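With one protein chain removed, the remaining protein chains of the complex are shown where they sit.
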């Protein structure tokens, strides 16, 4: 197995990330920054966003662990009064351990091979306990990187049973979030609910154009001059969840459907990796049907 | 009135442009190139495209006028047998005079002011006999560039009558093609028929996403991370004609609808100008619902 | 003269912008946000940046004017202790009046005509008291927009005298900042000093590649596949000042130098307008040879 480079991890000091959403009003930044300063925390990065239409406020604060005088046990207790005062939804990511990512694939190798490389090179700071597939095709590609590959076909006992097996595996492996790297199955409502806001998909079009299957064929038939790819959180409605990242690429009349597919692969890989990277770094807040990405 | 710079026009030799569409088979290029060589024509530029799905062949040949021994009168006669042999649809643009462009506008100034500048600077090689609008707002902007502005409101006698007036004006001015520079009216079927494949529109979204009105509002509500603009030929179906050019631009959660509108303006201007430029240079062939742009 | 649309101005509440640079340490955000909250200010937008290499901290805070209990007279007095405690360089932009912009041009019209349109349409919130040129060519273009045009040739009394005349005009007109919209003269050291960090230039290449004259010729000779444009603050060293914005565009072997010039014009206009927009909105902080653009 390839030894992961830990260089990148070392250049930055260890930080905790505080994510906040609440109704907008004066004094929130002062209260939060004052709280952190009072507990000897150094703010390494802070981002805010006010949505005047929804009267909503969003904030992400990255606090240096060294010097901060609150432990992960103590913090919720001390923080609670302030959170209640401003009616905050919040979470604190202490960064003590990397998130655990599971990947679901079918037959296409371009996204998973890209993720495997980013993981093994240390660029993507996650643990990767397993890859699940409804087809056996990518077994060797995955296992030779030292990652467990679980083949769980849908056909045998129906989708319901297969999804139950998948969820049991994820549960056993303490999976934090799921990446659909060209997994060609629609997930059931209950599966989505189990990992609400924690399933990231890559769709091979510039959504909302060309949702559903055969996106490149649709794009080819419409004669577009630009193709796209979209990474989004999965919700109950197909290809409709909050968009995290998008990319586009020029094409022209010389490009066949096969050319669109080929060019699109490069786009899909980069757009998916961007979204995964932002999720891993806790840079994303969900606001209704949209994302706020503090990048 | 500003004197048009003629520098750009002078650097290139005068050329005629031959555009061909026909069923695909062997020997077309040889036949066409042989014909031109036999008549002492020098091919300055040649582009071909084969569409295997439609078994169609498209070609654009730019021939230096100097030396070519066929006049515009004689050419059709001599060319006809070859054209029939290959069942060609074709046209020859002799480039003796600039095309005459009419522009239709409503209240938004960004596209028309951009076209006016490109025209007055000599970048766009067209004559611009008039701008028509269903609102009076842009009158001064247009007339101070030395271009006639005709205010023809829709309300008074209904759209039918207004379109008739517009067509009469275009007819009187020998208009070759029409640009809808943010003209906020849907044209009737008969108007479109009068300038079939010669009406160029700019739509403020990445079609087919967000067709119809309020595209930026739709984009904002969907939370896209990229906005777009699309220039296309107008057909009977709204926002559905063959796409000529598209452009995209990244946006994020900080962008309000107003920001999308502002950023989109720059995109619309450039995408529309690109499409108009390609049409003026006779670089576009229409193939069903698509364009072939030999750029 | 065209009436400026004030729609865009109205959608956002009036704000003051506080810009801060100081050595990095804990508690700055808390102190600043606490100060503003104590004076009943609502923070509409806040951005920070820590530069660990230079141990520097930068901050931009946008405060709603309504409710904030400090006037422009009082603020410096009350703020001073905090500013001293953190060794801040700072400025407060109250936004009471638009900045006054002067533009310098030579013969090329694309950038100035673009700025004129953005100004007259109300997109660019500045006053535009005059355009100065060392050539008479653009006089009509400028004056018909209702802007004063001053022709000050360099030849007559040498550059020194011409620059003195320009500075006197700027002084009389209370010019806040200067835009070089393809002004083809190198400014003297003393001129630059008079408007330090307030002269914005557009260079027709992707700096640092192809500095100096004839950038598109250089790019053509090198056979690049992408061209660029760069907007930067002017310093004593030619084409070397802090970069504000850059843009790029693909080209290929079919593009002549004239094509590069034509395509480049669109790039230059947008990149310059972006930089001017960011300066007008007080979004730029200069840090040595770099800019921090809180966009």
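Letters are used for the chains, namely A, B and C, taken in the order the chains are written, and counting of residues starts over at 1 for each.
Keep in mind that, in the parts below, a residue touches a chain if its C-beta (ideal position, glycine included) is under 8 Å from a C-beta of that chain, and two chains touch if they have at least 3 such contacts.
Keep in mind the model is a prediction, meaning the values are calculated, not measured.
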Touch assignment to the omitted chain, from C:174, C:214 or C:290, lands on C:290
Answer key for C:78, C:169, C:194 or C:209 versus the chain not shown reads C:209
Where the missing chain touches subunit A, by residue: 2, 8, 11, 109-110, 113-114, 117, 121, 123, 140-141, 144, 256, 258, 262, 265-266, 270, 273
Applying the definition given at the start, please give the residues of subunit B touching the unseen chain. 25-27, 29-31, 33-34, 36-38, 40-48, 50, 67, 250
Could I get the residues of subunit C that touch the absent chain, sorted low to high? 49, 206-210, 221-226, 228, 242-248, 252-254, 287, 289-293, 295
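We take it that only the chains that are shown with their structure count from here on.
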Just send me the rotation angle from a CA overlay of subunit A on subunit B, rounded to the nearest 5 degrees. 180
Central chain, going by Cα centroids? C
Two or more other chains in contact with one residue: find those residues in subunit A. none
